[in-house]
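For this view, one protein chain was removed and the others were kept in their places.
Labels for the chains are A and B, by order of writing; each one numbers its residues from 1.
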Amino acid sequence: MRSKINFYLIEYALNALLREKYKSFFIMSIFTLLTFLLTSVFFITNSIKYELQSTVDTLPQIIVQKIKAGRHYDIDESVVDDVLDIAGVDDAVARVWGYYYFENAGVNFSIVGIDAYEKQYKKSFENIIEDFDFATLEQTPSMVVGRGVKEIMKQSYYDEYFNFIKPDGSLKRVDVAGVFDGQTQLESNDMIVMPKETLKEIFGMDEMQATDIVVKVKNPQEVSTVAAKIKLIYPDTRIITTQDLQISYQNIFDYKSGIFLALFVIAIFTFFIIIYDKASGLSSEEKREIGILKAIGWKIDDILKEKFYEAFILSLFAYLLGVILALLYVYLFQAPILRDIFVGYSQLKTSFELPFIFDLHTLFLVFFLSVPVYVAAIIIPSWKIATLEADEVIR
Amino acid sequence: MILTPEVLAIFILNTIFAFFATIAFVLSVKIFLHWNIKSVSQSQYKLEKQSYLSATIIKYIFAIKVPLFLFFIFTLDKISKVITGAMCGAGVVDATPYGTYLLILKVINLYVFAYWLMLNSVDMKNEEQPYTKLKFGIYIIAFFLLMGELVLEGVMFNSIDIDKMVSCCGTIYSSTASSYISNIFSIDTGMLLFLFYGTYVLIMLFALLKNKYLFSIANLFFIIISIIAIIVFFGTYIYQLPTHHCPFCFLQKDYYYVGYLIYIFLFLGTFYGVIVAFIDAKKEQMQRDTKISLVFNTLLVLLLSAYPLIYYIKNGVWL
Partner (left out) sequence: MIELKNVNKNYEVNKNNIVNALQNINISIQEGELFVLKGASGSGKSTVLSLIAALSKPTSGEVIVDAKQISKLPDNFASEYRRDNIGFIFQKYNLIPTLSVSENILLPLVPLNLPAQEAQQKLQRVMKMFDISHKAEAVVKNLSGGEQQRVAIARANVNDPKIIIADEPTANLDERLSLSFIEILKELKALKKTIVIATHDPLFFNLDCVDREIELHKGNILS
């Protein structure tokens, strides 16, 4: 437990590393590659997890759907009142929404119906209500479309209005009252917003029915309890909670990182073997050097210490280099190739940036997965070197 | 079964430990049986060389185990976010029947390995190497303790069931719980504080009297009494909540990781304190060890006492 750091020994270790340029370079490259890969994968997974969490956070906590013949069916709006009576429920809103296939352009629009006086379940709707007077929109059937949607309609010469084909075959003319810029690329490219009344007519829905019901719960921990209660009152419904979503996302994701972890075990084992092999191979030059050192009074412990200093310098340097490279690769270049391996998620959400999440814990994790493995691999070779017979040098 | 990257990292390192510890074990048995410092035979010469390998391996294991222990606690905290009900490491430790034993074994092993290293350093400073047989004998025992720990750790992580609801620290460390831990709450707080500060004063006293055996025993007692005092009394002031007794939560960020500092002080102070009776070291070294022990024990007492005092100064009342 000596306290002072021996800088002479560090300097000597550094020189020794430089003397064996190729060997050091080779080991360092492998080491850097390992830490780089480990760190990259952990960074990517952390970012995706974060993104996932923030997406799930914006979703409604509970969605209530009516199921009939195993298929999703329109639900009575009166369910809202029953749900609101359940203790712990903050708010419940009947949603009207769906997809409309526009054959001319071969695209699907998603149409959302909103009521101006209702509490909105999505932030972007609040903005739309502020910008447009929905009371007047209801009188002359009109709608607000995303900027991209406007472009598509224009290509089919619909500029001022659009003709929707109702389920019974007749046409419904709806004026374009304005254009909005969506929060995401996705939103402005395919979303249309209009009063609920108009939309129900287009979809041929019953006056007192809705697509589904979203529920907000005061205490997030009570989501599952509330969900169970709704199920009890309406056994013919399907209840989707954010927790379910989270778990099913998480499963896809854990499965993928599980494969990675298995690969890591193999990679780390290989790493161990390679280092062991490299550290065992001694040039006659190195052997002579150890002999000299022992002859002029270095102890076995001194030589071991020198070897571990070498290992620390090399592994710390390679570790830092690997981490920095991973930072650049993941956050500056958005992790090309590796990111696509986690496609499971990319398919759920088309475009997203990997948000910068700096987690100290990850750095410790990578540290423990690399440096001790490296040091372990050189224990036996170093010991063999340190206990070489020294009297050979004087012959 | 829970297999996060952290747990996997611990498993990988445990595999490495098991591999090298076994090598050191085989060599230690040979050394223990055949060591003869007087002999100039080839085989003694070989044993001498092998003793360096064993020592290096043991040093390596200890050097990694210390930060890994902190990482282990950190991991428990992280896993607690996945397990329903658990709010901190305590819930995870309590989630399986093995957690508590694993934790205790881990702490014991830290002391044993640290003791081994001290013994080794004293041994290597003496031309006769008087402790060589003893230290490798101790390692033979330490090996089984270590293997026990590794196996237990594997079993524990294996039997954690993510979907099973576990208790949080609030129920485990409460005076109304029926677990054995709750027994400590039956001790009167005034009595407990008297014991805590009393033991500390005794440690000082024995250091002055230079009685290394009493000094050592007092330190041993101080380990236990400190942990109880932290759970029953000091913890509540760290959390500023009269009902929060958990010895894990203050390892978290919300309390500025102060728990790590507390446990490091406790370990260093008591380790150097206990060790003086077990090693026949030179006088200067014993004085140095005693000094280190006193410094860290004092730091611990100051740090712990600061919480209730500051609370009292701020609020004018005790909890």
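Criterion: a contact is a pair of C-beta atoms (placed from the backbone, for glycine too) under 8 Å apart; a residue touches a chain by one contact, two chains touch by 3 or more.
Quick caveat: nothing in here was measured; it's all calculated off a predicted structure.
Engineer: For the chain that's not shown, point to the residue among B:Tyr45, B:Tyr255 or B:Tyr312 touching it.
Structural biologist: B:Tyr45
Engineer: Among B:Met124, B:Leu193 or B:Ile217, which one is in touch with the chain left out?
Structural biologist: B:Met124
Engineer: Among the options A:Ala69, A:Leu232 or A:Ile296, which residue touches the chain absent from this view?
Structural biologist: Per the contact definition at the top, the residue touching the missing chain is A:Ile296.
Engineer: So which bits of chain A touch the chain we can't see?
Structural biologist: Counting over the whole complex, chain A touches the hidden chain at residues 4, 6-9, 12, 15, 18-19, 288-289, 291-302, 305, 389-391, 393-395.
Engineer: Even though one chain is hidden, which residues of chain B still touch it in the full complex?
Structural biologist: With respect to the unshown chain, the touching residues of chain B are 37-38, 40, 42, 45, 48-49, 52, 124, 127, 129.
Rule of thumb we're sticking to: only the chains that are shown with their structure count from here on.
Engineer: Can you list the chain A residues touching chain B in their complex?
Structural biologist: 1, 42, 257-258, 261, 264-265, 268, 272, 300-301, 304, 361, 364-365, 368-369, 372-373, 375-376, 379-380, 382-383, 386-387
Engineer: What does chain B use to touch chain A in their complex?
Structural biologist: The contact residues of chain B facing chain A are 3, 5-6, 8-9, 12-13, 16, 20, 49, 52-53, 56-57, 60, 64, 67-68, 71, 74, 78, 117-118, 121, 124.
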